[in-house]
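Every protein chain but one is kept in place in this view of the complex.
Order of writing sets the chain letters: A, B and C. Residues in each chain are counted from 1.
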Amino acid sequence: MELALQVQDLTVRYGGFTALDHIRLELEQHTTLGLVGESGSGKSTLARVIAGLIAPDEGQILLGSEELRKKRSKEQHKQIQMIFQNPDASLNPRHTVRQILAEALLFHRIVDRSQVGRRSTELLDRVQLEARSLDKYPHEFSGGQRQRIAIARALSVEPSLLIADEPTSALDVSVQRSVLELFHTLRTELHLTMLFISHDLGVIHAVSDTVAVMRQGKLVEVNTKDEFFIRPKHEYSRELLSAVPKMPR
Amino acid sequence: MNTTTHLDPSLPESGKTLSTLRQIGKTPSLLIGIIMFAILILLALFIPYLSPYQPSEQNLSAFLQPPSSAHWLGTDQLGRDLFTRLLYAARTDLTIMILAEIIPFCTGVMLGMISGYYGKWTDRIISLITDTFIAFPFYLIVIIVAFASGAGERGIYITFILVGWIVFARVVRGLSASFRKQEWIASAQTLGLPGIRIILRHLLPNVLPQAVVVLMTDMIGLLVAIVTLGYLGIGIAPPTPDWGTMISDGQPFITTAWWLSAVPGFAVVYTGIALSLLGDGLADIWRKK
Amino acid sequence: MMNSKRTLTGAAGHNGSYKWLILALVRALIVILCVMTAVFFLIRIVPGDPAKMILGEYSTPEALKNMHHTLGLDLSLWEQFIRFVKMLFTQGDTGNSIIVGTSSRELIVERAPVTLLLIGIASILAIVTALLLATVAATHKDKLLDHLIRIIPAITLGMPVFWVGILFILLFSVRLGWFPVGGISEGGLGTLHSLVLPAVTIAFSQIPTLVRSLRAQMLEVLESEFVVTLRAAGIPSRVILFKHVLRNSALPTLMLLGVNISYLIGGTLVVEQVFGIKGIGSLLFTSISNRDFPVIQGIALYCALAVVIISLLIEIISGWLDPRTKENQ
Partner (left out) sequence: MTTQPILEVESLTLAAKSQEKLVHNISFSLERGESLGLVGESGSGKSLTLRAILGLLPRGVEQTGGTIRSKVSSSMVFQDPRGALDPLCPVVKQLTEVVYYRQKTTHKAARTIALELLERLGLPDSLRTKDRYPGQLSGGQCQRVVIAMALACKPGILLCDEPTTALDVTVQQQIMDTITSLQRELGFAMVFVTHNLAIAANLCSRLVVMKQGRMIEHGETHRLLRQPAEAYTQMLIDSVLPLPELEGGRTSWN
């Protein structure tokens, strides 16, 4: 298996506070790494550093065999796309879906100007939205639909790594389920490589191949999904797993 | 009606114009504001055809007359028709008010976006400039500059280019800084869009509505400043009609012909109410979206 | 109960408590330096030769040269600046008045008390009235009283402060004879009495923005969850209103007051003119018509310093009232 992403000794500090403490992490091609942790564990910071939104203080990131530096090229930007938690804020409220998708497609020259409409419809179809959604504004959609649009936008530039930062946490349970199913379909159909962040162990169990646990800026455990949920290596992982409320039998 | 169309940043296409019109109808404050402002503008535009008098036409045999059918608002100490002068003054004052806002509005919005979007040192430097300028009482600067650059409109334009942008910069900076934390800006950044493009294509349409609302209030302040300068004798030079000089000309007759000073003041208040309602109405519409 | 007894999160540790204060002081200091520089350039950015403005179009070259020397305009810009800064730091002055010959600082200090008194009374009036109106409006949301109070800003925003002054004189002094028509009477109570109308005029121009902001803030706080918690816990409404709601909504309004103080001072200068009060405002207009540049510079400087210092004080007060300010730094 080839490595899609390698993170080496990544460190981020804010003043005296260490948000990320020498993180080392590897992600194999066409697999999904589930990253769990409680609030303040640094999981979102890690995602933002990999996506190039925050510059790390130390360490390096390799995408394939290419090192990602502070100033990324257009092509490197294209390779990593991200989906965010809050569906109310993840789309520009004053752009239509058409504008949102066209901007991504045209900026990275994915298709010709003449092909933009057709491709946008295809993308919406991928995330199970109707073509007539194109001329609507974000506030006309429900939270789950907006999250689908965000996924379509991220996929539109054909990235080699997709980061999803708590994409279902703000959604109602029924909607959460259908978005998770969408992720599952996309994973099998498109062979996506994905970094999936959640505080919800149930969600992580549903989408991941590998699980990584973070706590207070440090990586506590990396394990295969099957091992992790039955025989976690670290005491903290066990504590997390036992705290999940379960249905009585 | 074109007062609103050119203020609406979303540039409605034909389909949207209808819904925009419907929204205006549903927002009484906006509707009243538009009507009040439109009446004023129309009267000011057509006053040469409406009035038999000239603004500076003196008639010493009929001075200080109370309102009558010949002179709707009476005459001043030189026998000039107050109503005619009032609307010619509206032409002067409103033109300056609108023209003087253009450059400050653009620079203020731009600097505010840059400051709020880039943060860090850019923000600190721009904030330092803002803090320095805002330390000088607006009227103090207006008075000094207006005086030094000679009476007339020039002082107002210079002062306003100098300090008028601050209000917009402050509001827009705050907005931009809060938008910056929102995820749609982050996703534009993950696409690799350059900063200037994010500012112009993403931030601008989002900060513009609020900036226009502020513009409405700010125009009231500017109009009041123009009038104040006229009153102090360092604004619009006579014989060009202006509400401020009209108020100060009438002040000696305040006990006998109080309306000479009161009426031009009410004209300013009227304009203020119109712009206030316009601003409130626009804010209402945009808040609902 | 596991680790719930762990230490309190040290978000605002003791060591960092005063950092925000120092930062605020440093920033104010830098702004003051910028203000000084701005005052220096104030008469230099304006087109035209100051000496010519003072002496008039038809002055002799000889007289112009002398005036350049008096104003220090014959030196290089840099030397002028050094001289200016030196004088500021040693004497707190911007030079002697060209007309009277005495120090600008002394002229300003002599006129300052009445202006400061006016600003003080006006601010207190404005704050008290705004608090009252906003509380009434917010607690009667969407009722008649609220609508009435909400209309006030729309109407008063466009009222030129000098015009309001004129109308007040007409009504309260000329018609009703309650107050003197202008000027300041001597003696403690007499002075206060003659300051009432001008102070009301200035306050009148400040109230609309304050009411608007305070009402909006109060409504936001009244809707917030903690008010529901306190209500649910059975705390009497007046305690919630005065102890919790007002305090929470006062902070943003305090900030607004800091921004507005500059307008307040500017308005005072104009109002003094209307009421014939011999304060800083009348000094400004005399100096302007005499083209007395050092005094004009002095007034600009001291007004700006006042604004910076008052803003700093407001920042310190709100920082002291609000524990969150300290954490954000």
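FYI, contacts are C-beta pairs under 8 Å (C-beta built on N, C-alpha and C of every residue); 3 or more make two chains touch, one makes a residue touch a chain.
It should be emphasised that the depicted structure is a prediction, and the values quoted were computed from it without experimental measurement.
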- Contact set (omitted chain vs shown chains) is A, C
- Query: So which of C:L144, C:L176 or C:A233 would be touching the chain we can't see?
  - Reply: C:A233
- Message: Considering the complete complex, identify which of A:R98, A:H199, A:K218 or A:H234 is in touch with the unshown chain.
- Response: A:H199
- Going by the touch rule given at the top, which residues of chain C touch the chain that is not shown? 1-2, 4-9, 11-12, 141, 223-226, 228-236, 239, 243-244, 247-248, 251, 321-324, 327
- Query: In the whole complex, what residues of chain A lie against the chain that is missing from view?
  - Reply: 38-39, 172-174, 176-177, 199-203, 205-206, 229-232, 238-248
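As a working rule, only the chains that are shown with their structure count from here on.
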- Task: Once you've mapped the touching chain pairs, tell me: line, ring, star, complete or other?
- Result: line
- Among the chains, which is located farthest from chain B on the basis of C-alpha centroids? A
- Per the C-alpha centroid definition, the whole-Å distance linking chain A and chain C comes out as 50
- Item | Interchain centroid distance [CA atoms averaged], chain A/chain B, Å | 47
- Message: What's the distance between the Cα centroids of chain B and chain C, rounded to whole Å?
- Response: 23
- Given the complex with chain B, which residues does chain A contribute to the contact? 48, 51-53, 72, 74, 76-78, 80-82, 84-86, 89-95, 103-104, 107-108, 139, 150, 153-154, 157
- Note on the structure: In the complex, chain B touches chain A at residues 10, 182-184, 186-193, 201-202, 205-206, 289
- Given the complex, residues on chain B that touch chain C span 128-129, 131-141, 143-145, 147-149, 170, 217, 220-221, 223-224, 227-228, 231-232, 234, 244, 247, 251, 254-255, 258, 261-262, 265, 268-273, 275-277, 280
